[in-house]
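Next up is a structure, given as structure tokens.
Left out: one protein chain. Kept in place: all the others.
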Amino acid sequence: MSLSVGEWLVSYGTQAFEIIGTLAFALSGLIEAARKKLDLVGMAIVTALAAFGGGTLRDILLDRRPFFWVENEGWIWVVLAMCALALVFMRTRHIELTEKTMQWPDALGLGIFAAGGTQIAIGAGVSPIIAVVMGVITPVFGGVLRDVVVNEIPRAFNDHQPYAVIAFAGGWLVVLLNALSWTPFWSVAVGALVITVLRLLAVILGWRLPTWRV
Amino acid sequence: MSLSVGEWLVSYGTQAFEIIGTLAFALSGLIEAARKKLDLVGMAIVTALAAFGGGTLRDILLDRRPFFWVENEGWIWVVLAMCALALVFMRTRHIELTEKTMQWPDALGLGIFAAGGTQIAIGAGVSPIIAVVMGVITPVFGGVLRDVVVNEIPRAFNDHQPYAVIAFAGGWLVVLLNALSWTPFWSVAVGALVITVLRLLAVILGWRLPTWRV
Partner (left out) sequence: MSLSVGEWLVSYGTQAFEIIGTLAFALSGLIEAARKKLDLVGMAIVTALAAFGGGTLRDILLDRRPFFWVENEGWIWVVLAMCALALVFMRTRHIELTEKTMQWPDALGLGIFAAGGTQIAIGAGVSPIIAVVMGVITPVFGGVLRDVVVNEIPRAFNDHQPYAVIAFAGGWLVVLLNALSWTPFWSVAVGALVITVLRLLAVILGWRLPTWRV
């Protein structure tokens, strides 16, 4: 497809953000592995699960092939390099610093993978609610798998922060924009932007999910 | 297909029981989520895993699409509504009451999903033992996934109650009825009935599986 200058800029921006988001997701796995003092193998697997688990589960459910990490196999080398570097350089102090800092690129990942996952599911011909569910699975289940394999209750299940909920809401926006005949490109761009901004607001303003009446 | 009056009655009965069984499975997820004080997101995911996880795993293994919850997307709204209601109304006292009561509809779910899962696998052309295994996976793995994601050893693995074992036995009955040229419809109906009755007997009479020699 030929892109206008505006689309060209957004396209390169999106790609850059996608890389930043994937790195943030991978880093969350690496940090969890470091906390649990896993060895090189555990680090590589948990990092890869955090980075690619959600999209892979979405593709299995939608019966899509090849997976993201099969098509972009360079990412496997990136994961391995991250693990080797971490083993040499990472310190406890780094981990604490990194976790706080990571909320920012992670919000980018949430936006891009939720909006992108929803659009991919729409393209696969499923109904709106299923597309939105797939859009939630894409960014959220990497973290769920990361936590389950190291024997933790997934953070996404009990931190009472609006994360999956924002992906859910943003998914409906992508569905709406598609229904209004926007192109997939702009539906994802606007959806991802709105989700990222909402997530950043949630972090900054400390929004909480409604909780159990005691 | 045109049904006789008898089949018509059983068909509607089966559908009603299927709804009751799915609700019982979903409720088991909701209760586990409440015990673990998960937030809305965790509740929705654990409830959905309990309700649809087993059938989805069976369909992935058999390479069947679309999944039950994709074809009957209304169920996703049911799960979300259950979670919202639970957040407002559920109390510890309710949970204890609910769990005891739930053994009854759960036995219906076991019967219908084990017999139905076996029949679906037979229809996919697999051999008898594989069909029976798929019939066990269908009702049992929803609970297994529910327990694994919240960091518990699955109840099905160590409660020494005949549950999966009854599904296994009932699956062979479905295979036998198919071999005797019964229609799929009546094979499932009779199989589900026998499994449900056996499970209720197991609950009432306190049957136990053989255990480890100490």
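First chain written, first letter: the chains are A and B, and each begins at residue 1.
Here is the rule we use: a residue touches a chain if its C-beta (ideal position, glycine included) is under 8 Å from a C-beta of that chain, and two chains touch if they have at least 3 such contacts.
Computed from a prediction, not measured in an experiment: that's the story for all the values here.
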**Request:** Check each of A:10, A:82, A:148 or A:173 against the chain that is not shown and name the one that touches it.
**Result:** A:148
**Fill in**
Residues of chain A touching the missing chain are 33-34, 36-42, 45-46, 56, 60, 65, 67, 70, 73, 76-77, 87-88, 90, 148-151
**Residues from chain B at the interface with the omitted partner, ascending** = 60-61, 63, 126-127, 129-130, 133, 140, 144, 148, 151-154, 156-160, 163-165, 209-213
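Everything below uses one rule, namely that only the chains that are shown with their structure count from here on.
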**Prompt:** Which whole number of Å gives the spacing of the CA centres of chain A and chain B?
**Reply:** 32
